[in-house]
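Every protein chain except one is present and positioned as in the full complex.
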Amino acid sequence: MTDPSTAATGAAVTSTAGEFVTGAEHIETKAGKPRSLASDAWYDLRRRPLFIVSAALILLVLLMAAWPSLFTSVDPTYADLGRSRDAPSAEAWFGYDNQGADIFARVIYGARASIIVGVVSTILTVLIGGALGLLAGFYGGWIDGLMSRIADVFFGLPFVLGAIIILSSFRAAGSTSATEIMFLVILSISVLSWPVCMRIMRSAAITAKQQDYVKAARALGASSTRIILRHMLPNALAPVMVYATIALGAFIGIEATLSFLGIGLRAPVVSWGVMIADSRDVIRVAPHTLLFPAAFLTATVLAFVMLGDAVREALDPKMR
Amino acid sequence: MGRYVLRRLLQLVPVFIGTTFLIYWLVWSLPGDRFAGKCGERPCEPAYIAKMTEKFNLDDPLIVQYGKYMLNLLQGDFGITSKEVSVGELIANAYPNTLRLAVVALLIEAVIGLAAGILTGLRGRGFLDNLVLVSTLFLISLPVFVTGFVLQIVLGFELHWIKTTVSASPAPWGHLIAPGFVLGSLSMAYVTRLTRTSIAENKRADFVRTAVAKGLPQRRVVGVHLLRNSAIPVVTFLGTDLGALMGGAIVTEGIFDIKGIGNLVYDGILGKDGAAVTGVVTLLVIVYLISNLLVDLLYAVLDPRIRYD
């Protein structure tokens, strides 16, 4: 058998060189070399307008949360009842709230509390749910059964209702400083959300466990830790990442809802939820007190949801 | 089918006990004064404490307390509020309003969500598809109370198209349209996306191709084969949602002042009336669990493959 590629070199060439390629090279398309799923997804992501817009928005909000003084020099807690509910003007772009504090400054400073709640709750949820899911998926049997039932119990609590019970009970039982409330809000969000993350992780771990190469690794005596870290974790990373991104946005919205219900964060903490809750009684006369924090809140949640969406589509080759 | 139902029922029992026990424990057995913050800003009256201690058997061991509480609950006795009103009575007055609101919300989300999802799923990529995708993203990101306030301000205070509050009880159906839309808006977005993905996936399924190859009219291919299969996840979602809507009505009812169960919980939280809150929330959790069970059974009816696992 003649090697087609060497045979081609000696040929009388009437067509372009590009057409003389070996069979193996034919399989590749014009788009270039085959890439791994992750780099392929990254390549795909960078070209999505949805991703660029949401990533830019998120960066901006993170910047606001980290260094609010970059955006405003006004003290968000300084209130002057003389300018209460004044409409937006040149010196206060977003106007003043019921207490006469600058809404623009409060919106900027409010990013921090909202982002902290969102980020920490997400981390906690992924840690609890991820760890339990991996263990349940890896060991199976009664451990899996027990953990799945426990997850069912927490899953059986509708989110808002569960949070109401947890927050009102714990707050009644103990003292209520600002950091404690924030801690309680984060705790109740994570405690009620981890079952979802656990299920994602568990099914990814089970899928990985059934792969032949993982079976082979086990048969060859690879340690449990190694199998979990090398095979199961990477397999579960993509779906958990997508979940975490979208959940982060949702958690920020939930923080606001809890504040709105009067069981979440509250003054003197500045957060978008607190601002919206404060605006509740004056929205008829001063809708701008609701509008601006609500707009920032929605934009931030939207950014995270869009990011999660974009990542999911990039990671899922079927969608393309 | 019978064995499947039995298995699901048996699985529900530990979940039911676990969830209700969790709530009970959180409310009555956390360390510290169990009556702190249960009667508003003031400490509870000794008479109330005595009454509740007796009613909930708070001097018994935790398990016994819980057992007796559940027995009472199953007989419709939800305890009394700090003002010594029967919680069961409050619920009986409030639940028709919440049920109506949930039904309106469910109808709105099902009709609009399904229509938008089917349309975009069948048509595929294009302007309409992008429009629907962006709108659903917006609806998902808008917290319910923002949607509620905006609709209340714009449609109610500015345009006077809707009543800003629905304090009548029982609430007239017509007045519940805007609140129902607010309550159902998030799920509407999910229904749309779920339907769209489900149809887009099944559109290329082999069995749809078979239906075409059998020479069936396009209407029948889409109406019988494509929709029937795509409906399974959507219908189950809608079913679960009815239970979730009952619980999620708190914010909506608060904004529009609908005298429903959510309002009861909200008032209970504001008045720091622990007994009222737990009674109602426990009931809502039970409703949620039962609706999940019914959906599971519905799923078994819709998808024959499930019955024989």
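We call the chains A and B, going by the order they appear; numbering starts again at 1 in every chain.
Just so it is clear, a residue touches a chain if its C-beta (ideal position, glycine included) is under 8 Å from a C-beta of that chain, and two chains touch if they have at least 3 such contacts.
FYI, contacts and distances are computed from a predicted model.
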{"item": "Candidate names \"FtsW/RodA/SpoVE family cell cycle protein\", \"Oligopeptide transport system ATP-binding protein\", \"Chemotaxis protein CheX\" or \"ABC spermidine/putrescine transporter, inner membrane subunit\"; UniProt protein name, chain not shown", "value": "\"Oligopeptide transport system ATP-binding protein\""}
{"item": "Of B:211, B:249, B:265 or B:287, the residue in touch with the unshown chain", "value": "B:211"}
{"item": "Full-complex contact with the absent chain, from B:229, B:252, B:278 or B:292", "value": "B:229"}
{"item": "Interface with the unshown chain - residue positions in chain B", "value": "204-207, 209-217, 220, 224-225, 228-229, 232, 302-305, 308"}
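Criterion: only the chains that are shown with their structure count from here on.
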{"item": "Centroid distance [mean C-alpha coordinates] between chain B and chain A, Å", "value": "24"}
{"item": "Chain A partner contacts - residues on chain B that touch it in the complex", "value": "11, 14-16, 18-19, 22-23, 26-27, 30-33, 36-38, 137-138, 140-146, 149-150, 152-153, 157, 243-244, 247-248, 250-251, 254, 265-266, 269-270, 272, 274, 277-278, 281, 284-285, 288-289, 292"}
{"item": "Complex contacts: residues of chain A adjacent to chain B", "value": "149-150, 152-154, 156-158, 160-161, 164-166, 168-174, 249, 253, 256-257, 260-263, 276, 283-284, 287, 290, 294, 297-299, 301-302, 305-306, 309"}
